[in-house]
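Encoded as structure tokens, here's the structure I'll be asking about.
Every protein chain except one is present and positioned as in the full complex.
Read from first to last, the chains carry the letters A, B and C; within each, the first residue is number 1.
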Amino acid sequence: MLILECPYCGVKADETELSPGYEAHLKRYGPGSSPEEFEAYMFARKNPKGVHFERWRHAYGCGKWFLAARCTATLEVFGTYPAQSGEPPAELQAKIKAKRPNWEGYK
Amino acid sequence: MSTRLQKGGRLIDRSRAATFTFNGKQLTGFAGDTLAAGLLANDQMLVGRSFKYHRPRGIVASGAEEPNALVNMGEGGRFEPNQRTTTTELFDGLTATSQNHWPSLEFDVGVVNNYAARFLPAGFYYKTFMFPRFAWKHVFEPVVRQSAGLGKVPQGPEVDRYEYAYAFCDLLIAGGGIAGLQAALVAGGAGKRVILVEQTPHWGGRAPVDGDVIDGISADEWVKKTVQALEKMSNVTMRLRCMAAGVYDHGYVLADEKVADHTPGDGRPRHRLWRIRAGKIIAATGAIERPLSFAGNDIPGVMLASAVRDYVVNYAVSPGDRTVIVTNNDDAYRTAIALKEAGLEVPVIVDARTNVTGDLPAKARAMGIRVEAGRAVVKVKGAKRVTGVAIGLQAGEGAVLEEIACDAVAMSGGWSPVVHLWSHCGGKLTWDDAQAHFRPDATRPPTNQDGAAMVATLGSANGQLSAAAALADVAAQLGGKAVTADTVHEAALEPVWIMPQGAGHKLKMKMFLDYQNDVKVSDVQLAAREGYTSVEHTKRYTTLGMATDQGKLSNINGLAVLAGALNDKIPNVGTTTFRPPYTPVPLGALAGESRGDIFQPLRKSPMHGWHEAHGAYMEPVGLWRRAYCYARGSETHEQAVQREILNARANVGMLDASTLGKIIVKGPDAGRFLDMLYTNVMSNLGIGKCRYGLMCNEQGFLSDDGVVIRLSDDSWLCHTTTGGADRIHAWMEDWLQCEWWDWKVYTANVTEEYAQIAVAGPNARMVLEKLGGMDVSKETLPFMSFADGTLGGLPVRVHRISFSGELSYEIATPAGHGLALWEALIEAGAEFGVMPYGTEAMHIMRAEKGFIMIGDETDGTVIPQDLNLGWAISKKKADYLGKRGQERTHLASPDRWKLAGFEALDGSVIPDGSYIIADGFNGNGQRNTQGRVTSTYYSPTLKKGIAMGLVKGGMDRLGDVVEFNTLTTATVKARVVDPVFYDKDGEKGNA
Amino acid sequence: MKRYSVFAIAREAMNYHLGWEKAWGNPEPKKDYDVIIVGAGGHGLATAYYLGKNHGIKNVAIIEKGWLGGGNTGRNTTIIRSNYLQDPSAAIYDKALKLYEGLSQDLNYNVMFSPRGLLMLAQTHHEVRGYLRTVHANMLQGVTTEYISPARVKELVPIINIDGPRYPVLGALYQPRGGTGRHDAVAWGYARACAAMGMDIIQQTEVTAVRSEAGVVKGVETSKGFIGCKKLGVVVAGHSGQLAEMGGFRLPIEAVALQALVSEPIKPCMDVVVMANTVHGYMSQSDKGEMVIGGGTDGFNNFTQRGSFHHVEETLRALIETFPMISRLKMLRQWGGIVDMTGDRSPIISKTPLGNCFFNCGWGTGGFKAIPGSGWAMAELMAKGEPGPLAEEFSMWRFKEGKFIDESVAAGVAH
Partner (left out) sequence: MRDPVSPLGNASFDGFCKIREIGPLGMISLRAKPDVKELAKAVKAAVGTKLPAQRRIEIAGDKACGWMSPDEYILILPYGETDAAMAAIAKAMGAAHHLAAVVSDARAVFRVEGDKANQVLAKLCPVDLDALAEGELRRTRAAQVAAAFWKEGDGFTVVCFRSVASYMMGLLSHSAEKGSELA
């Protein structure tokens, strides 16, 4: 039963107030992309046992999508940040690196 | 025999008798008794039969760990099987019956299994019952099932109510013994928000029973004083009868509060399920005494030493006149002393240790109790009740030195911390050699969302078994004013896993580890011998610890026996996983308030009440209820649907379309956004106009459709399907927030702001004109346009769109006016023959017109191209959601099944769900297919069966005859036709 | 290996059951094998078994990180059925069902397959139509199913509340041959049969890397050192992603938690398996008398074998609505498993970009019922290097082509 803090409204939201949205920072491939690119965009998922970047929507709240860095093995949450982010904030990446020295980075 | 003592009983109120029945027999106890205490007070030691061998079973314990004393309780809608008598509070009028026997508790036919026990070792069923093949299901399994199970099946519908409650705290303390109370006092004093829960109806735990002295006063007094102090703290919440059932991630704790189990029918919720979010959790959940494994340790009258003490001290119940104590530790001497002090006889204390020292044995000896060191109970004599014990050397093989008559045996194999809450989220354990138990390893706690320790254990749960140690533990972990308990010197225990240590196979087949599931020492050894050496294999193969007590008594003894059999150390064998709940929780409590009218939200349109009042048969559509049809008099639903259709085609009908989604999309980039969302172009739609549009997911599959209208230069209103409103709104927001966040677009889901009514049929315009208020003529309001205005004095937006193929107006009005508008239309339409129609008529009318329906023609694997909707897919657009997906080889294949109409050659209705057969069989021997039906109805308009479906080749197959399968060997031959069956030129809708 | 039978039990009983042999051994790994299977769950063991039985490949090691049968094989709700909609699914699940029907005899181990019948309730008109479609499809697939009336449902399941109030039962898809099996026994039975063929089941051994040369697999690094092989089969459910990464490619898989629970045991009251997909719950009664209950999955990646409790509550609310009397039963134990979900929720039985390396995964919430069929198909794929008809459609490349095997289309079908 996760708690994730919504970066928009500051609520420490209960999992039941949220809708999950799976992997974050996917690049959309539209017309003109190769079959491999499109497949990667639609299906190939990182699915790490460890640090995972994912999408959540504060569905029973402000309705906004946000992103979270969470460990799928311990469920530790390293941080949340707005969905309008091209990549995880640098300080969040540093925090994760400090806590998980073997982490290979978000890419 | 067991009986009520004349004096004592710290928890009972002798002034309040409670009459109850057991197996129809009327018995009397006192307020404050548990049902088990009440039964024992009436000499009812035999209370049930075991699972497998149907052996007689008596009360073993005095708390949540009880494996045997489970009863059917209550009657009718309050009947509940498997109620644990040791945790059930006695109340006046309680009724209970024993379980798992036939015909009676005293004489149970199932006991034949006991005589055949030798042939029924662990896992015997895996090795037999295999022939003949059908026999397992039809012969053996029914016998196994009938003899297994425990309680009876509840019959009546539930009569009680339940509720959830949420709570938040810095610190949740589970367990209201002295460690929990002191922890609450310290944390509460430090200003923390504390919730303290205790599963029993009493604070204080075992300390008062054990006669501890804390801060110079009796434990009883100290508990009272501490509780009073806590009650004064506004930041501390205390709940009795509230069991912390499970710890979940991120500090989430479920706790089950038995609000009214002991006062049934008083109108309060029976249970309340607390959902607590705690910053930190402290498990001060105590410890559980272990049985000893000697032959006949399951005979009624053999009890845990601590339980014997509880019954004497708490309830003034004597389990027997002569109680033999058998132990490997000093604590059991407390029981001997308590019995002696109550005036009962203790013929002997059988102590497995060769060297017995310590304060308590000294006291026992001083009281004149005989202590035999280095001795073992070789076996217990008796059948339905203990009659004596045979004693031998613990170091021996079972030679009997002496037989002693007794009617009860109190055993103690040491104590195991209750580590469940620690372990639920992965807290690790460490083996404590000195105390021969697993206790929490504080260096490997379960962690929370911050990666920090989430649970701590205190007191006995942390292996600090004495009062002094427990309180010192609180001080060490939480600080606060030091509270000290008088120290009693206790000598070390000596681990004893098999008694006597050299016992032979015959004895080991009578040494029970798991009383309820009938798992014996010999079974665990057999599992090890056969290679089921992982602790999980052993557990599953023997069913050790899988009974309703989940191994609270049996696990450690079983592990030790397994370790012995593998010649390995106990910690290397490890434990099985602790899973919630700590003790079983009623499913009703877990479902909370959700039943009956508030089982799920039932969404109602503003006209919902009208439909119900007018005979509508309502069907669930998502969480909505929509009118399926309005049957009149003796009409069947089918007849009603046909009447509604014919009337709409001949006169005029009305449909409640309020559930359709309505989403405003506005902004400088709104047109561009809609062009990405829909397969066709919406940016060039004229203001005041309507356009049908399709939406696909990124895979390319059709996900929703609806009419889009242009409200102004920068705003559109998108209609979605009933099921699509929230989904599509979320979909829009997803793209706007996560992909195109620099586009200037806002959306608003205004679905529920409006009631929407379709008025359809040749007389539709006349009905609207009768109401008056705006010009709804063909010239002013042509097909596929809309206008705002009033009708009958109500504010409306009128759309000229048609899903029925008839002249049709869809009228939206603020929901608060919905019913008024509906009634006004019904009234105005009376002279034009208006009738409401339901969803089924709508389905059929649209099928007659060849309109597709999301969910019928689509199923998540269909693309618009399959449905001949290419006209609604822009060829000019470089991109739209789903375009790339549709380019994939399988989706672009010419072999895809495509939409066509079908008419059975004999005019019949093609069976719903049927497939179009193709020649031959595939590699797996399955008949090849070339299509399937998607919508099939009897058309009352055309007086014949019509169908839409997908077929390889689609409209290229016009005129072909294909074969649909049926649920018999027969097939239905049908011709491929144009799916527009009615008004092919669309003259009616345009009228 | 001595055969199990009632006579064997009687014989051993005379000797306090001291004479039973080990069901499987505890071997040290050899230097190399013809085939290594990673994962000694039901699917992995079945693969090994059929490699030996059908293809004569017996120089096989099955490597298991924990204890055999300890993953999803030992934590599912034991439902067995084959009433699937799509041809490839119906084929492999029905193959599995047919093998289950004779599995106890085949393995000489009673897996307690109990064809007690399985019902999927139709509680909306949409669901009615979905199941009518399935029953027509099954007809052509050779899978025997029926669409039955509410009255017949009530006859089969007297404890059901047929009239709602919220979702009246409108009918049901009934597969009389469906039922349950004893999950642990399936793993144990296959394990014992593999051991009897001389295969090595190596437990408590973790694969840490996949070694390959020139795009062809050579063996695996393990916590017990390198073990060579000619062919590698990976059958590790929730951990498939990690193994694929070791092999240098990515799978369309996400691991999520699926939860289940059992009630305390009561006397027999329900002789069929009931699935109610509108309200997301399914229930059967075990031979011990427990009501075995499952529901939906969590919506986020999770490797903890613990789920979020609100899903359990949702399932129970739904089932109490359907079976009001269970309100008075108690939850005895709840647990979670890691299930591997693909893009279309159907499995992958496939060659991979790495030569001689084969994956069997993605069974999501429906793996147990497939075990024998999955093992059969995987063994065929591994033995021949090319998929047979059973595995053909389950290639890992189907997503690129958009060739889905989507079972959710008929009516939200849980497992």
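As a convention for this text, a residue touches a chain if its C-beta (ideal position, glycine included) is under 8 Å from a C-beta of that chain, and two chains touch if they have at least 3 such contacts.
These numbers come from a predicted model, not from an experiment.
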{"item": "Which displayed chains the hidden chain touches across the whole complex", "value": "A, B"}
{"item": "Touching the absent chain when the full complex is considered, from B:275, B:290, B:353 or B:439", "value": "B:275"}
{"item": "Residue of B:87, B:147, B:642 or B:751 touching the missing chain in the full complex", "value": "B:751"}
{"item": "Hidden partner chain, touching residue among A:17, A:37 or A:87", "value": "A:17"}
{"item": "Contact partner of the left-out chain, one of B:794, B:933 or B:950", "value": "B:794"}
{"item": "Chain not shown: contacting residue from B:603, B:637, B:672 or B:727", "value": "B:603"}
{"item": "Contact with the hidden chain (one of A:35, A:50, A:63 or A:89)", "value": "A:63"}
{"item": "Missing-chain contacts mapped onto chain A", "value": "8-11, 14, 16-17, 59-64"}
{"item": "Missing-partner contacts on chain B, residue numbers", "value": "161, 163-168, 193, 237, 259, 266-269, 272, 275, 277, 592-594, 597-598, 600-606, 623-624, 664, 666-668, 715, 744, 746-748, 750-754, 790, 793-795, 814-817, 819-820"}
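The rule is simple: only the chains that are shown with their structure count from here on.
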{"item": "Chain A and chain C: spacing of chain centres that average the CA atoms, whole Å", "value": "30"}
{"item": "Distance from the mean Cα position of chain C to that of chain B, given in whole angstrom", "value": "22"}
{"item": "Residues within chain A bordering two or more other chains", "value": "1-2, 19, 35, 38, 42, 74-75"}
{"item": "Junction residues of chain C - those touching two or more other chains", "value": "304, 308-309, 400"}
{"item": "Residues of chain C that touch chain A when the two form their complex", "value": "239, 241-242, 250-255, 298-304, 308-310, 342-343, 399-400"}
{"item": "Residues on chain A engaged by chain B in the complex (per definition of touch)", "value": "1-3, 14, 19, 21, 28-33, 35, 38, 42, 55, 57, 59, 63-65, 74-77, 83-84, 99"}
{"item": "Complex interface listing, chain B residues touching chain C", "value": "51, 78-82, 118-119, 121, 124-131, 133, 136-137, 141-142, 144-146, 148-158, 246, 248-249, 252, 254, 424-426, 505-506, 509, 522, 526, 529-534, 536-537, 540-541, 543, 548, 550, 577, 579-581, 584-588, 590-592, 594-596, 599-600, 602, 619-621, 628, 699-700, 855-856, 859-861, 885, 888-891, 911-915, 917, 922-927, 929, 932, 965-967"}
